[in-house]
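Shown here is a partial selection of chains from the complex, left in place.
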Amino acid sequence: MTDLRIELPGLQLKNPIMPASGCFGFGREYSNFYDLSKLGAIIMKAATGTKRYGNNTPRVAETSSGMLNAIGLQNPGVEKIIASEVPFLSNFDTSIIANIAGSSIEEYVAVAAAFNEAPQVAALELNISCPNVKEGGIQFGTDPLMAAEVTAMVKRVSDLPVYVKLSPNVSNIVEMAKAVEKAGADGLSMINTLTGMQINLKSRKPLLANKTGGLSGQAIKPVAIRMIHDVSQHVSIPIIGMGGVTSAEDVLEFLLAGASAVAVGTANFQNPFVCSELIDELPSILDKYGFSSVSDVIGKGVIV
Amino acid sequence: MIKKVEMLISQRRIIALDTVELTLKNKYISQTARPGQFLHILVEGHSLRRPLSIASINKVAETITVLFKINGPGTKKLSEYKNGMYLDVLGPNGNGFQIEEHDNTILLIGGGIGVPPMYFLGKHLVEQGKKVISILGFQSAGHVFYEDEFEALGRTIIVTNDGSYGEKGFVTDALRLVEDFDCYYTCGPLPMLKAVTAKLNDCSGYISLEERMGCGVGACFACVIPTNDHFGYKKICKDGPVFHSKEVSL
């Protein structure tokens, strides 16, 4: 039998598949489609210190093999998430990862600290790469010093392992990865969305109310694979890979590139069963390409 | 509950200018869908599904009808699907129209591609013994569809923007032609909904909204609309697409 298990800081995953932050809400809707206990883990939608409404609509646009989104971190705030959403998710036999965001280091720290009170949460994903909010978010994600600082501050207050989610909108992704590793990150999560825009020909204006949005989906997979491949050679912490994962072959490609687990975002919108199906298909794909376990694959495609 | 189903296209008809009617076969959705709900349809080559209102169901034939206007590349592609092909569909999505027992005469106001959900609703209301009056707005004579179908339900006023058929003007111009209704239901482009809800401010009414969608099931927060208490929000895909006219802020 193919062994799908993988062990990461704070996470004993039964398989390497998890929904990506923001693409699965807090799991309620998708729990109607299949049993979430099947998932390796679940990454929740971003939590901020207080409730946020987010950007105006339209918030999404379709692009070739992808989409743009500018949700703007809408969420009920960390307290409410701990009170109402985490308990629901803890009904399932899967690891809960909390994605945390903020406009200031203080906010990140406060959110991280709050999750210490939620024993059901197994790890934090530090979202320093959201391109869709005016303050914070991506600024932290493009400056290695700021990225290191927010990582270190969050590590100081948090009892949980911290996976830092990197932005692809940088000249040197390896530099960013090394900076947060040095600052104490337990793992990396990459990639977040590429900044993009679509202009509506009729209105002659950017289609999204926020003007720019984050590009996700299959279109960005080659960028994700390249960055994971490069970063995995220069850090010793594990990587949760994401960016366009749609098929079991994609999962294998991410693992070969050096990811230790894989998150699925946009593909959930096309196929709500996608994570469940990937988990079912993974053993035979591993087998087809001559692997007997997930851990066997990780980084095998990396050429130095 | 929303399911992901394969639906056979059993009939495809062009029913007006750039307007296509698809009859789809599926037992589950035909038995469970309520007026106001929609299907979320995967179109080959497109990353996001397309939401389309259910225009009618036939429980015996186990079919669902949708009507759509060829708008951009996704609906263009969908218009090229042929009889016998299958569609990958999520449905039925959203909450349908709420129907108040005590309302007897009901005004339906549909504009353009907002007309289809009004038909499913109208049929349903008539089956429940209610009286239905319909005002349907279209761009021009060539765009008019389902006139006979609505006539069969009750008095029907057709309005065209250019006056090439029926009354000239907007659906709001035709409101003076009707009186004595207990409640209205409307679906159409945002400017129309704004005009209708403003003009019928004193009446009880329900509106069906459109917004660009990601997931279509309530997970991605793409399709929110602020509630009128300036405090909360609703998800159009999950809490809607139908809302009470006073509930949300257009």
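By written order: A and B. Residues from 1 in each chain.
Methods note: a contact is a pair of C-beta atoms (placed from the backbone, for glycine too) under 8 Å apart; a residue touches a chain by one contact, two chains touch by 3 or more.
Bear in mind the structure is a predicted one, so any value in this text is a computation, not a measurement.
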Using the labels shown, and knowing each kind appears once here, what does the complete complex look like as a formula? A x2, B x2
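Rule of thumb we're sticking to: only the chains that are shown with their structure count from here on.
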Taking the complex as given, what residues does chain B use to touch chain A? 1-2, 4, 42, 46-49, 74, 90, 211-226, 233, 238
Given the complex, residues on chain A that touch chain B span 22-25, 28-30, 32-33, 45, 53-54, 57-63, 65-67, 69, 71, 74, 217-218, 266, 268-273
